[in-house]
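This structure is in structure tokens; I'll ask about it shortly.
Just one protein chain is left out here, and the rest sit where they should.
Let's turn to subunit A:
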Amino acid sequence: MIRFILVQNRQGKTRLEKWYGGYTEQERQKLKAEVHRTVASRDQKHQSNFVEFHNNRIVYRRYAGLFFCFCIDTNDNELSCLEAIHLFVEVLDAYHGNVCELDLVFNFYWVYAVLDEMFLAGEIQETSRSVILARMDQLGNLE
């Protein structure tokens, strides 16, 4: 199960956060700071994308200036989580067209909508890119 999803930039500002599991406000703030500290200091070339974090693992990937961090249980498959992150970024890219950090900032509710299409209640829900994009179009038409 995914515990939480965080997208942060290199300075530690959170661009996207989704918490699956009962975290209080203070816990959230603390976790955000901790995740940033842990992930930002790692070296991409020499270190893996998995970090042990409290009793879970953080699977993260860096795209341009953004860190996409997923916190999963220890018995989840980390490699498939990595693939899920990549799929998410691909979908965002296909939807916005060459998405950059500013897009995430200005259209954050779209990003949340995509996120909700793909992950729900801590599980990977939908893995087919075409299906997700079709639904996003539908949602867009409703607006």
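In this section, a residue touches a chain if its C-beta (ideal position, glycine included) is under 8 Å from a C-beta of that chain, and two chains touch if they have at least 3 such contacts; residues count from 1.
The rule is short, and it goes like this: contacts and distances are computed from a predicted model.
Hidden chain, UniProt protein name from the list "AP-3 complex subunit delta", "Peptidase S26 domain-containing protein", "Pyruvate dehydrogenase E1 component subunit alpha" or "Trafficking protein particle complex subunit 10": "AP-3 complex subunit delta".
Where subunit A meets the missing chain, the touching residues are 1, 13-17, 20, 22-25, 29, 41-43, 46-52, 75-80, 82-83, 105-106, 108-109, 112-113, 116, 120-128, 131, 135, 138-139, 142-143.
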